[in-house]
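All protein chains but one are shown at their positions in the complex.
Up next is subunit A:
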Amino acid sequence: MPSSVIEITVNGSEEEFIAKPGTTLLGALRDTLGLTAAKRGCGVGTCGTCTCHVDGEAVMSCLVPVETINGATVRTLEGTTPADGLSPLQQAFLDNFATQCGFCTPGMIMAAEALLAVNPAPTREDVVTAISGNVCRCTGYESIIEAILIAAEATS
């Protein structure tokens, strides 16, 4: 089977590119489109650092064969960053020491974005559940949970 032409909308921009068979969404974002915010951690869907939104829902982009989402709308961390400055979640992570090495941060913020899109005033328990698929080895999670709650309060 030859490589296929993939057309997806990424962060509002229509992208058309050629993908080798078996390319993951994560691979296409990083290696073809140059969007390197989403990271490859475990590659099997247990660490969450590759979290992106496909058609509005948070997914592990390392588990999405890009050929299966032709025509979809994708949002990555780059797409949440305003032209000027930082998004409320990004600012809250910065202000509340919720990022240390930074490897989990893109996934954490995309999981939090998905939560706040459907639940603008989450409880602490809602936040814990929302990031339960995202692993952080530095912070012990408390500062991340706090940052998400503070961002929710600031924007709602």
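Please note the rule applied: a residue touches a chain if its C-beta (ideal position, glycine included) is under 8 Å from a C-beta of that chain, and two chains touch if they have at least 3 such contacts; residues count from 1.
The definition used in the following text is that contacts and distances are computed from a predicted model.
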From "Molybdopterin-dependent oxidoreductase", "Acyl carrier protein", "Branched-chain amino acid ABC transporter permease" or "FAD binding domain-containing protein", the UniProt protein name for the chain not displayed is "FAD binding domain-containing protein"
Among A:64, A:92 or A:145, which residue is in touch with the absent chain? A:64
What is the set of subunit A residues that contact the non-displayed chain in the whole complex? 1, 21-22, 43-45, 48, 51, 57-60, 62-65, 67-70, 111, 114-115, 128-130, 132-134
